[in-house]
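Only one protein chain is missing from this complex, and each of the others stays in its spot.
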Amino acid sequence: MADWFRRAADSDIWWSFKSSPLTVVAAVATLLIILVSFLSPLIAPHTPFDPGSLNLSDGLKPPVFVSDEGDWTFPLGTDDQGRDILSSIMYGTRLSLVVGFASVIVAMVLGIALGLVSGYVGGAVDAVIMRIADVQLTFPAILVALLIDGIVRGLISVQRHDEIAIYVIVGAIGLSFWVQYARTVRGSVLVEKNKEYVQAARVIGLSPVLIMVRHVLPNVTGPVLVIATLNLGLAIISEATLSFLGVGLPSTQPSLGTLIRLGNEVLQSGDWWITVFPGATLAALVLAVNLLGDWLRDALNPKLR
Amino acid sequence: MAATNNPPLLEVRNLRVEFPTRRGTLLAVDDVSFEIAPGEVLGVVGESGAGKSLTGNAIIGLLEPPGRIAAGEVRLEGRRIDNLPYEEMRKVRGARIGAIFQDPLTSLNPLYSVGRQLVETIQTHLPLNAAAARKRALDLLKEVGIPGAEHRLDHYPHQFSGGMRQRVVIALALCAGPRLIVADEPTTALDVSIQAQIIALLKRLCREHGTAVMLVTHDMGVIAETADRVAVMYAGRVAEIGPVRDVIKNAQHPYTKGLMGSIPHLGERGGRLTQIDGSMPRLNAIPKGCAFNPRCTLRGQRCLVERPELMAAGASRAACWLHDSRGVGAPIGKETVDA
Partner (left out) sequence: MPEFVQIDGLKRYFDVSAPWLVRKLEGRPRQIVQAVDGVDIAIAKGETFSLVGESGCGKSTVARLVVGLYPPSAGNIVFDGHDMVAGRGRATQSALRRRLQMIFQDPFASLNPRWRVFDIIAEPIRAFGLAKDKDDLRRQVDELLRQVRLTPADGVKFPHEFSGGQRQRISIARALASQPEFLVCDEPTSALDVSVQAQILNLMMDLQRRLQLTYLFISHNLAVVYHISTRVGVMYLGRLVEQAPTETLFRRPKHPYTRMLLDTIPDLEMTGRQRTPVAGEVPSPINPPSGCTFHPRCPFANERCKAERPRSLPVEGGLVACHAIEEGRIPIEDRTYAARSALSS
């Protein structure tokens, strides 16, 4: 372990990280947001989704720093139900992150598996997988997610849907993002499989599955990692979009997108804080994650170094 | 060897090329000096990492950043060219110095016909109208031995074979009638039979135009056939420089001797080749004293601490204390591990 740390501290990637202040800021911001949101049950001032704790008389309080009506119990104000915005954001961010990570993992697993098979087997299998990918690419990802969500809604009852909404949305976003992984992995596999170390493994007589998992997969992880990081931001945005459109997470389990939608409904009456603070959090989170992704892409690309 | 009488065409003095990295500055070319006389072919030979290509790139002003010339000077016909601004240097590079690289595709634009590229290059450097420039382009293609030059003028680089492409690149380098051509591994990517064609072509062109050539290569065979003098580089330094015949047949530096002995030879078969144990040091671990000392079978105490400069050795000059009046100092056994 100590050896591992020594190697990591000496590596080019750590050095490239250290020498980019913007990246360090982005990483700190991302970590902070993740930490705060996942600790929200412990550190949030209120439990906004416990109906018992809500008091309608607390409704629509503005943030403390804009008006005397503000109340230090609700530093960022409340919504029409009397829910604390700060606590809602903390819980909402946690949900957005969970959905983001989970859908990226779904997309990654699916994309890597199909990309590996496509690249290594080639021929008709490759053609079929890649044509499906091409067709899917002609639709915007959000449309694919809407479609999948719509199909699921048609199949199950509304109440049941609210319960499994999070799985549906993870599945929908995951399925709409696999193509990029599959194409990237396929491309890398086509390069790697003709390299002599793979041929050496074939001369020994290893099975194709073993060669793919033991030799090819570890060497295509770099680009996959970059896409995953950049996709995390996209996935969070997609979830927010779907929730904003009302087909994502229900208002009983509000994510950042749901919060923005709820606030949007009362925006006309001048209660801007309900929508602006979740929106700013979303923007900050996605920006930080994307900056990390951009840096990772450059750091792993030897041509740009 | 004309170098002694005429003023040199190219003069390189104490050239140092550095690469600043986060682990400290790497010295890739370390205090290299040589001259090339008008019409002379100087071979620069060495193994990978010896700094031969970087020396060539430094001379033509094409060092890739973060590499930079840290010290020394390069003079072409008496004029300093190592500190010229980029645009100035670009003019010198087209008009006075031609460049040929290993991969002809890096010198050719795949989107334009070779005729257009030749004409553009000619018009950049010579005051010729379109028709005259095209005429010159055609003459150049004929001169480098491209069959059917008239209709090949309108072909694109991908329509040429590797050997023909390298001929086109040579024509491109000759456009403005340069005094010096820097050729970096011009035959390495080619098959042996094509190699011989390209070398014969280079030699003929030099003879006919009086163009000097700095021929950078790892291939002793190419040097033996082409060069008048040869500089052998090791770990960023010149280990030995002299007339090609003397360096090859009567090497003075232990590294050159080992290098010559390690080339398989027609005439004896099956025995062990002379081998130099170990490998060229990495740039971040160049030994003190003589850079070759850990691999040298003849080293003495002095080689560990004191760096030898080039000194007279036979008909050549070698950077080795064996040729100094004080010698290598107290002998030490070779204790290299093969690393």
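We just call them A and B in the order they show up, numbering each chain from 1.
In this section, a contact is a pair of C-beta atoms (placed from the backbone, for glycine too) under 8 Å apart; a residue touches a chain by one contact, two chains touch by 3 or more.
Please read all numbers here as calculations on a predicted model, not as lab measurements.
> Out of B:Val92, B:Leu105 or B:Ala196, which residue would touch the omitted chain in the full complex?
Only one listed residue reaches the unshown chain, and that is B:Ala196.
> Who touches the missing chain here, A:His46, A:Arg183, A:His215 or A:Arg261?
Considering all chains, including the one not shown, the answer is A:His215.
> Consider the whole complex, including the chain that is not shown, and state which of A:Leu206, A:Val266 or A:Leu287 touches that chain.
Checking the options A:Leu206, A:Val266 or A:Leu287, the one contacting the hidden chain is A:Leu206.
> Take the complete complex as the reference. Which residues in chain A touch the chain that isn't displayed?
195-197, 199-206, 215, 218-219
> For chain B, which positions touch the chain that isn't shown here?
Residues of chain B in touch with the missing chain: 47-48, 161, 163-164, 191-197, 199-200, 218-222, 224-225, 244-245, 248-249, 251, 257-270, 272-277, 279-280, 337-339.
Methods note: only the chains that are shown with their structure count from here on.
> List the centre-to-centre spacing of chain A and chain B in whole Å, with centres computed as mean CA coordinates.
Using C-alpha averages as centres, the distance is 53 Å.
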